[in-house]
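With one protein chain removed, the remaining protein chains of the complex are shown where they sit.
Here the chain labels run A, B and C in written order, and each chain numbers its own residues starting at 1.
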Amino acid sequence: MSFFARFAQNRGALVGLVILLAIVLMAILAPLLYPESPWRMVQRPFLAPLEAEGFWLGTDTMGRDVAAGLMHGAWVSLLIGLISTSVALLIGVPLGAVAGYYGGLIDDALMRFTEFFQTIPNFALAIVLVAIMQPSVASIVLAIAIVSWPPVARLVRAEFMSLRHREYVEAARLVGQTNRTIILKQILPNTLSPIIVLASLMVATAILLESALSFLGLGDPNVMSWGYMIGAARTVIRQAWWLSFFPGVAILLTVLALNLVGEGLDDALNPKLARERS
Amino acid sequence: MNDNTPVLSIRGLTLALPQGADRDYAVEDVSYDVARGEIMCVVGESGSGKSMAANAVMGLLPKGVRPTAGEVLFDGQDLLTLSEKQHRQLRGLRIGMIFQEPMTALNPLMRVGAQIAEVFEAHGKYSGSERQEKALALLEEVGIPQPERAIRAYPFQLSGGQRQRVMIAMALALEPELLIADEPTTALDVTTQAQILELIRDLQKRRGMAVMFITHDFGVVAEVATRVCVMRFGQIVELGMADEVLDNPRHDYTRALLEAIPSNRVPEARGGERPAPLLEVRNLNKVFRSRGGLFKPAREVRALDDVSFTLAPGETVGIVGESGSGKSTLGRCVVRLERPDSGTLALAGTDFSALRGDVLRRERHRVQMIFQDPYASLNPRHRVGYAIAQGPMANGVPKDKAMRQAEELLELVGLGAVAVDRFPHEFSGGQRQRIGIARALALNPELIVADEAVSALDVSIQAQVLELLEELKQKLSLSLLFITHDLRVAAQICDTIIVMQQGRIVEQGTAQEVFLNPREAYTRQLLDAIPGRAHEAAMA
Amino acid sequence: MSKTPFTLAVATLAFTSAIATADEPKRGGVIDTIIQPEPPGLVLGMVQNDPTRKVAGSIYEGLLRYSTDLEPIPQLAESWEVSEDGLTYTFHLRENVKWHDGEPFTAEDVVFSADVFHRELNPSARAVLQHVESIEATDDHTVVFTLAEPFGPFLISFEAGTFTMVPKHIYEGTDFRDNEANNHPIGTGPFEFDSWDRGTVIKLVRNDDYYEEGLPYLDGVNWHIIPDGASRAVAFENGTVDVLPNGTVENFDIPRLSAMENACITDEGNEYFSPFAMLWMNNREGPTADKRFRQAVMYAMNREFARDVLWNGMGKVPLSAFGSNAKFQHEGLEPYDYDPDRARELLDEMGYDGEEVRLLPLPYGETWTRWAEAVQQNLREVGVNVTTVATDVGGWNQRLGDWDYDLAFTYLYQYGDPALGITRSYRSDNIEKGSPWNNVEGYENERIDELFDQAATAYPESAREEYYHEAQEILHEDVPVGWLLELGFPTIYRCDVKNLVTSGVGINDAFRDAWLDR
Partner (left out) sequence: MLYARLFVMRLLKAVVVLFLIVIFNFILIQLAPGDPAAIMAGEAGATDEEFLRQLRERFGLDQPMYVQLWRYVSGIATLDFGWSYRQGMPVLDLILERLPATLLLTGTAFVLSLALGIVLGSMAAARVKKPSGSLIMALALIFYATPLFWVALMAVVLFSVFLGWLPAYGMYTVGAGHTGFALALDVAKHLILPATTLALFFMAIYTRMTRASMLEASQQDYVKTARAKGLAPRVIQRRHVLRNALLPIITLAGLQAGQMVGGAILTETVFAWPGIGRLMFEALQQRDYNLLLGIFFFSAALVIVFNIITDLVYRLADPRIKEAS
């Protein structure tokens, strides 16, 4: 069975994929459909959805178009999710690989280091990091990456530990391949599927984290993200439910879709497990 | 003992596999009886569907497998028509079952006594304290040492053989009329296997049960079977009294299977003076220390204890022993996947034990290994050609040359050059083992270590691979260190045999000496434990 | 402020009730209100931030109070006299005043508070005290302040939050900051400190020995601590609290809350502080160093929009540096109306090349964030390349203190007199790194320094106007900072809370006279 066929067997995953594609499409189309800055105050404030033509989702506290914000926000949220996950992978994968492959003292040292990061509550650490670096897309991405790499390292380490004694790895050592080649060519490709699955969930978590940071006022003030929109709408949640409702639903759908896709990937990449699970 | 009343009668049973499986039916039109007081052996290689009928009897068919025809009559009742609840009332009470893997078949978190008592509980028998008493009596009956302690033990505190005894105790707790044993000794060492077989036979006689015994091993069949049912591809190939089938197999397949069993016959000593040794192992020691640290105090296992032997060029040395004997550690030390604590490993004069890092890496091509597990020994993401060529490439051979060489090697091991572009999962276990051999040959090593290279294979495949090795040995005058738990296999291919126990060498000598005139008690014990040996000896 | 130097102002309760209702007050009841954020401590004089002033304003008192017209009213001083040369101020104290621990309040306490306690701890009091040559207690109930030169706003600087009376018998000879009594503040005010459940509530109870017969009417005041703005609004809606002091709920909630049944709203009580929102513009470097750029910013900002949308139409768009209720406002200046085209012209004229301009919002809640977004968009629309730099309070302080910004929001109190409030933002000798409250923009103009000096020390009062008018004309042209809005900070309360805001400091001393009509 092909990869996609296996993926498509999980109907939830298919739904997730469709939602995700729709959101990506939103992000791509944003500059075409709403070429003006989403910060532009274009109408009377607090227009309810459908109240005025052309403002399907209403306007916010300052008369900015919610739909425009939502579309532009898709781009920002996805970007922050993707980049912070990539950075976390860049930290976590090599660390976990080295710790898991070499074991012994190196492993000990690296794992203490990892545990150390896990001992400080994630969210608190993220807040402090953003506060220290001052809120900006870069600092948020970095903070999210810094708090989310330890699980990657642990996963990769566990995979490497179980694979490093696999017979094909030992065979590779026996024929004289270097450690680097073994790590990169023999083991790493075989750890990709759990990493991909984890990464898809991490993107979702990153989007949630970003929104939580923005909610506390630690978002980048120059970009319109969903988290920012909820954070900004929180004070007027009573007057204007739609201001926090739509971005809230957008986050929910995105995170949901990413999770569904993650499950689908898990099924498709680990077909044995999928059969057992169903 | 056989009074010919069938306890279980399978009639025209056909079980359909789910769509997309490699064949339509797990078993097709299968009929046999199991009578009181007899042991009915269902024999077959993997994929023959030998366990399926048993699963149907128990109502434990895997998901997606469903009966489409036939009936399974137990005490006059068609089990296939029972509801799950009715079926449940039979299980444990009137039909008992034991499984292959004693290590995983017991709940790791429950005490042994509680797990046995559960059987009584499931069928509402006895009160709480009586259940414990009964459990204790059962443990005694199945011959567990110190049953008072064992009853309070957790499974991980027992050895594999003891766990299998617990399983048997559970299966027999309510004195069922029928016992189904699904490969109950496959995972055990040969001496333990002999004891468990003895126990089953003994209990069967004492209780007069009907036993349905599923196995792949004709040796086991010879030990226990009253009647035999040989299966292949979901169909019965041959059915009859054990002696008849073993002695006069009518069907070709049965005959082939029987012939594939490594026989007791030992090859003639390949005589002559032994030349200067290629490998000279001197006083090798290796201790495994589980690191203490916070959770557990350090523990030591002496895996190799002052091991010395030599291997001449072109010679095959067999290392034989049960699990925990240190035979695999020895092999891994020789290829330097492990570093010995002390002692020397001289390979044509180079002390391999002293090499490290890059120097070791560059010398590695001189000793190669054939691994046990045909599924784990090939990287699922690499094409077969690359898997073979990666060795030469790592040692500086240009890619296209290495690939051409890979094609030649694949021809040599009988897979054909077209295999280079395929992935491992497209091959069967035996074929993969051939790929593994090709990979080991690719570097023209001076020595090849084969670690249980055929033990994961079905007996007919095993024979073919052994044949290939033999052929290659002749053609390429290989030097081979052959590690196996199976004395008969060793006897077949080795010039010299070394018997190991608990890290020490117990006995070493030519295959003939060791096999026919063992000097040590342990070696004799090993030989006696080989199932079917008595039968074969009688035939010889 | 009286125009003749010999006027004797006598306390009359009738004056305060002129603002409130004429009903017969009822005794009893506890008022629940909100303090946001939680104050760092309650000893006024040691801490002078806004939440401390609000809560401790009921515990501590000063010599004088101020009406909503900023006229001085007696508090601990029963009456006072000013000498003809404006150099000697004599205060006659009430005689029956006791501290909460039962000790009598005397002139010695006043001398200690002013001369020792505030000189050591209180920067805002220090600023006034530098004009004072000596403070003497001539008898138990008379204190004489002698000034080195006339200081116009002297009489308006005795407000309780700035010039608190603290008990000498408790603090003398101790390390003030480590004094045990700081956890249980002792004042002379209408309410005594009862308990402080950190993060939850501060409770004050009636001072039964209060010197004003019959006051206070209330049995106590509970100051709830609720960190989330939306929750604070809910607390008022579901009846948990009766009074929302200015600044406790987000502006967006105000229309809804004030429209509730039985809810009243007042924007009185801000007169003394008159918070004035401004946009610091760095006069030292970058585009903001150019006067034309700063003028362009004034034209580009739609201040009316900000007032109407963000501040619910409350507050006034200022003409220039002096607010509408500041003394000596020059009304003849031409307003900087919203005029993007004019802004673009000015930018063209100066040759603005799109250099990045960093904008610091004020990290004090959503309204300020929104406002920064509006200004950012206003400026972008005339072609200014604005980047908003998000900061928290710490970062904001740091950047302003280090002058590391181009544009920055702030708001400043006016303290009733230009010499106390407005001056500090423009005088060149007030340029000093490390504080976000001085001349942060780095504006240097000798003439302005001169004019402000002359205005502060001119005597009598009428003589000050001419200097201030000239100063305003210069500032109006130079635009050293952006003048955004005179903030209207309303107090919302249940209509059955009577007689609430009676003075120019609003809620700070409001509970003295308040009563519940229940």
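To be clear about the criterion, a residue touches a chain if its C-beta (ideal position, glycine included) is under 8 Å from a C-beta of that chain, and two chains touch if they have at least 3 such contacts.
This one's a predicted model, so the numbers in the text were calculated from it and none came from an experiment.
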Inquiry  = Among the chains you can see, which ones touch the chain that has been omitted?
reply    = A, B, C
Identified contact with the non-displayed chain, of C:170, C:225 or C:321 = C:225
Query = For the chain left off this view, which of C:115, C:237, C:444 or C:517 is in contact with it?
reply = C:237
Ask   = Of the listed residues C:47, C:114, C:317 or C:357, which contacts the missing chain in the full complex?
value = C:47
Note = Among B:109, B:256, B:276 or B:476, contact with the omitted chain is made only by B:109
Task = Identify the residues of subunit B touching the omitted chain, counting contacts across the whole complex.
result = 58, 60, 88-93, 96-97, 99, 101, 104-110, 118-119, 121-123, 154, 156-157, 167, 170-171, 294-297
Remark   = Logged for subunit C, residues touching the omitted partner chain are 30, 32, 37-38, 40-41, 47-50, 121, 123-124, 126-127, 177, 182-183, 197-201, 222, 224-228, 230-231, 234-235, 237-238, 240, 363, 391-399, 401, 413, 432, 434-437
Key: Touch residues of subunit A, complete complex, unshown partner   = 115-116, 118-125, 127-129, 131-132, 134, 204, 208, 211-212, 215-216, 227, 230, 234, 237-238, 241, 244, 248, 251-256, 259-260, 276-278
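The rule is short, and it goes like this: only the chains that are shown with their structure count from here on.
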Query = Hey, what residues on subunit C touch two or more of the other chains?
reply = none
Request  = Could you pull out which subunit B residues touch subunit A in their complex?
outcome  = 20, 335, 337, 361-362, 364-365, 367-369, 371-373, 376-381, 387, 390-392, 394-395, 436, 439, 442-443
Message = Residue numbers of subunit C touching subunit A in their complex, please.
response = 229-230, 233, 250, 252-253, 256, 305, 309-310, 361, 363, 366, 369-370, 372-374, 376-377, 380-381, 387-392, 394-395
Request  = Over in the complex, which subunit A residues touch subunit C? Could you list them?
outcome  = 37, 39-41, 45, 61-63, 131, 134-136, 217-222, 232, 234-239
